[in-house]
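Right, chain A next:
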Amino acid sequence: MTGVFLNTDQKRGLIGSTLLAILILLIVGAYALWGESYQARILYATFVNLIVVIGLQTFMGNGNYATFSHAAFMGIAAYAAAICVTPAAMKAVSLPDAPWGLNAFEMHPISAAFVALAITGAIGALTGLFMSRLTNVSITIVSIAILVIVHSIFLHRTDIFKGNQALFGIPRVFGLGHVTALVILAIVAARLFRESRLGLRLRAVADDEVGARAMGVNVVRARLVAWIVSTLFFATAGIAYAFYLGTISARPFYFNYVFLTVAMLILGGLRSVTGAVFGTLLISLGLEIIRWLETGPTLVGVKLPEMLGLSGLLLGIVIVGVMAFRPHGLMGNREIEDLVFRRRKTMETSK
Partner candidate 1 sequence: MDYAIQQLLNALSFGAEYALIAVGLAIVFSIMGLVNFAHGEVIAFGGYSMAVVGTILTGNPLVLMAGVLIACVAVSLLLERVAFRTVRNADITTGLLTAFGVSIILQNLYLLLGSPRPISATQFIFLDRTLMLGPIHVSSLQIYETVTTIAAILFLTLFLKRSHLGIAMRAASRDFQMVRLCGIRANRVVATAFAISGLLAGLACIFIMARRGSVTPHMGFDPVLTAFIACVLGGFGSLPGAVLGGFILGFLEVGVLVLLPQTAGGLAQAAVFLVVALLLFWRPDGILTPAAEKGDKL
Partner candidate 2 sequence: MIPGACQSLNGGSRSVLEINGLKVYHGPIEAVHGIDLAVAEGTCVALLGPNGAGKTSTLSAITGTARATGTIRLAGRDLGALDIEDRFRAGISIAPEGRRIFSNLSVFENLRMGAATRTDGDVTGDIEDWLTRFPILGERRGQSAGTLSGGEQQMLTIARALLSRPRILLLDEPSLGLAPKIIGQVFDLIEDLRRDGMTILLVEQNAGAAIEVADHVYVMVNGLVTRQGPAREFGDGSGLMDELTGVHG
């Protein structure tokens, strides 16, 4: 059945997503065999980041825009899901002053997730009306404005969001298995979107806006759809975040998280989903090493000083270095199956 709806590029995309899914499963398998329990949390966080970075790729990568509002959408979804799913009895304690009866109901986690997706998607559509009409630079600046607006609302309405304090008591309904399934789903969806007609149009616009317009591509609509799709990825990540940690606060949904995820995408390469995956995995691994250094560990008997800001410094260096020497990141325009197929082709010619 699916064959009827998919074009040939999308079929290639399915092959590529399968390869990436195998990679993800191998990592989870390695953890199951040899990992220690504290690493589950790191792996979970990596996968949540991966969903965000893949979501970024759908708008930033296909359209070649830089946007920084994703942490805001992730936060919106995390709070929405958390408020819906937390039992009323718990909310009487954690959100005693919440207006509009927000602390008087509770939902099944799945319904809560759908409500969170719907709210985030609706806000995505609303902001998309602006974003899709703006030009390159303005898209970036306005996306930052969105991040700042949402963050200041989180901080200001402490009766709903608790601001920088923790909103606690969220049922921890997700585990590593759930997020693994979501990551694989995200990879497949992003690849299908990238190879769809709309994704292709968006990439055509990124290469040559005037030309693509002349060919009859409706730039505004293509941008709008991609923007909404990407907010749904961020929402998924936000829900997964809230459902695993059990407590959330406004602080993580701000600039530091934006730096991190943008660096991940840039390292791998904006233009490919495989790049998003590789970049996320590499930086997550690198950060674990740096975090350990930052705490001032004892290395070969020498106590290193505490180095606050080292991880940020290195993220910045990764961004600047990649932009200067390899502006299209590790993967450029290539996807994983391109690597595999090319190898096969050279093997054939060498015979």
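Selection rule, in plain terms: all candidates are chains of the complex that A comes from, given by their letters.
Here is the rule we go by: a contact is a pair of C-beta atoms (placed from the backbone, for glycine too) under 8 Å apart; a residue touches a chain by one contact, two chains touch by 3 or more; residues count from 1.
The model shown is predicted, which means the values in this text are computed figures rather than measured ones.
Interface record for this complex: partner of chain A among candidates 1 or 2 is 1, by the touch criterion.
On the side of chain A, the complex with candidate 1 involves touching residues 64-66, 129-130, 133-138, 140-142, 144-145, 148-149, 152-153, 155-156, 210, 259, 262-263, 266, 270, 307-310, 312-313, 315-320, 323-324, 327.
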